[in-house]
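Written below as structure tokens is the structure these notes are about.
Note that one protein chain of the assembly has been removed; the remaining protein chains are unaltered in position.
As written, the chains take the letters A and B, and residue 1 is the first residue of each chain.
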Amino acid sequence: MDPARFTRVDDTTWRIEPYGAMRVPAIIYADEDLIRDMDDKVYEQATNVAMLPGIVQASYAMPDAHWGYGFPIGGVAAFDPDQGGVVSAGGVGFDISCGVRTMLTGLTVADVLPVQKSLADSLFRQIPAGVGSKGTITLDAIDMEAMLAGGACWALEHGWGDARDLERIEEQGRMASAKPECVSERAKERQRREMGTLGSGNHYLEVQAVAEIFDAKVAEVFGLKQDDVVVTIHCGSRGLGHQIGTEFLKEMVVVAEASGIRLPDRELACAPINSEVGQRYLGAMRAAINCALANREILGHYARRIFDHFFPDHDLRLLFDVSHNTCKVEPHVVAGKRRDLFVHRKGATRAFGPGHESLPEALRPVGQPVLIGGSMGTGSYILVGEATGEQKAFSSACHGAGRAMSRHAALKQWSGRKVMDDLAAQGILIRSPSTRGVAEEAPGAYKNVDAVVAAAEHAGLSRRVARLRPLICIKG
Amino acid sequence: MFIGVPKEIKADEYRVGLIPATIKELTARGHQVAVETMAGAGADIVDQDYAAAGAQIVASRASLSPRPAFTCRSTAS
Partner (left out) sequence: MSQSAATVAGSTRWEHFPHDADVGVRGFGATPAEAFEHAAEALTAVVTHTEVEPKVPVEVRCEAPDLELLFVEWLNAIIYEMAVRGMLFSRFAVQIEDTRLNGILWGEPVDVERHAPACEPKGATYTALKVAAGSNGIWSAACIVDV
């Protein structure tokens, strides 16, 4: 995008003043290089979102913003139900509550290197990942309802997890007001045998090492030291979430027009929060959040079990579990008044600052961990939420590097086999059932996550705590 | 009869109490077998192999039946 199209507020804040049908400005947080790199669709989509009824304050885009469905990926938008605010299936995405959890191991790189290959092979063999992989958990109708209502709490009740995990998961591991009855039979059918599976595409389980500490004080509170080994899982609500997204997108396209909402773009399919379909979507979406939370809890349990074999005296402890495709009701102060807003974050992470009441006691003094995935061969980051984030974008931050090129182009450029060999030469073991999938996820296909997190920090959205480098990457 | 197979917790114990072939024999004779998830991780046996042999995969040794008839453990050499 051409920076001249924006009003430059400061080095990392770019405004599009309201024009035409925009009700609020659009604000993009990024440095100039990132702005130039962003596709023009981000401008178009951020301004389109600003046209939706009931939008509050601004339509935001994070430093890793790129072209999405209706909403840009990396988009944040909050709506007030009392002002005719809408909820949008496109503003949440197809992978509802896709998110990341990082678990501390208490091990160091020196502990892991001697068994790196065996550990990689064991993780790859044991954890179902990719199309055609088979989970071993089948949910009957009663289990399904309970899982959709109970989330990670349900998983824990059945032995899949540790009680100490719950306070380290958003919503304490259970999204309230979930309505399993609003989830279709087809969505449930798609999930029946999918619990405890990793998925494919950009989902992964990584064993990582702390490569650099930026904030020693916060790192200590988080339990991170140089050369510590952690396990990170990136996964979402699987088939259930995808089916819900698909079905409600269709319904909302029809309903939006019937409600008299002028959609600048059909992909912005939405419904008034206080409408029947809006409420049904919220109920189903919350159930999908529970599905994702339960799934990551189960996968975390698998990781614990496998690590148990190699390191029986150590236990995996959950640092935090964040989601980046959700719509959540949160209290925010706008123009001096406290309002309950429906905050859409699509490819954006909630990032509460220090003192936030929802944070567990141990973390409250410093703020919420924000887990940012990089690409397969490069690094990931752990950030911490900033108090300034609240005014900037309703306490939101970026979610990852974002792709620099399409899967199509990546496949033309790289051979999966070569990518794996090159990374192995750097000490990074990749395990995947598809070399084509590896090529599509090649490190070069992604943008530079360093620049994205630096911009997020400069913009006051969240602050770097540690950089992680991969040792093992399992992808489906 | 109900038989539980926990994951071994002894260091370097890569053997596991029962292998899928044995489980298949047991389930064929009408016994119920529950295997703790990832019990075979050290022996390169996956949950799916146990499930295919007729075992039920459970989350942890705590979820093995409250009173299995007996529990198969790998014995120290």
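The rule is simple: a residue touches a chain if its C-beta (ideal position, glycine included) is under 8 Å from a C-beta of that chain, and two chains touch if they have at least 3 such contacts.
Being a predicted model, the structure only gives us computed values, none of them experimental.
Undergrad: Tell me the shown chains the invisible chain touches, ordered by label.
TA: A
Undergrad: Please pick, from A:Arg101, A:Arg403 or A:Arg431, the residue that touches the omitted chain in the full complex.
TA: A:Arg403
Undergrad: Going by the contact rule already stated, which one of A:Gly99, A:Gly130, A:Gly150 or A:Gly389 would touch the omitted chain in the full complex?
TA: A:Gly130
Undergrad: Have a look at A:Arg15, A:Arg436 or A:His458 and name the one touching the chain we're not showing.
TA: A:Arg436
Undergrad: Kindly state which of the options A:Glu267, A:Asp308, A:Asp321 or A:Glu457 is in contact with the chain not pictured.
TA: Only one listed residue reaches the unshown chain, and that is A:Glu267.
Undergrad: Spell out, residue by residue, where the missing chain touches chain A.
TA: Its contact residues with the unshown chain are 39, 66-67, 69, 73, 94-95, 130-133, 186, 189-190, 192, 199-202, 239, 242-243, 245-246, 249-250, 253-254, 266-267, 269, 402-403, 405-409, 411-412, 433-437, 440, 476.
Criterion: only the chains that are shown with their structure count from here on.
Undergrad: Taking each chain's centre as the mean position of its Cα atoms, how many Å separate chain A from chain B?
TA: Chain A and chain B have C-alpha centres separated by 36 Å.
Undergrad: Mind pulling up the chain B residues that touch chain A in the complex?
TA: 7, 9-11, 14, 36-38, 41-42, 44, 46-48, 51, 57-60, 62-63
Undergrad: With touch defined as at the start, can you tell me which chain A residues reach chain B in the complex?
TA: Residues 121-122, 125-126, 128, 134, 136-137, 158-160, 301-302, 305-306, 308-309, 312-313 of chain A touch chain B in their complex.
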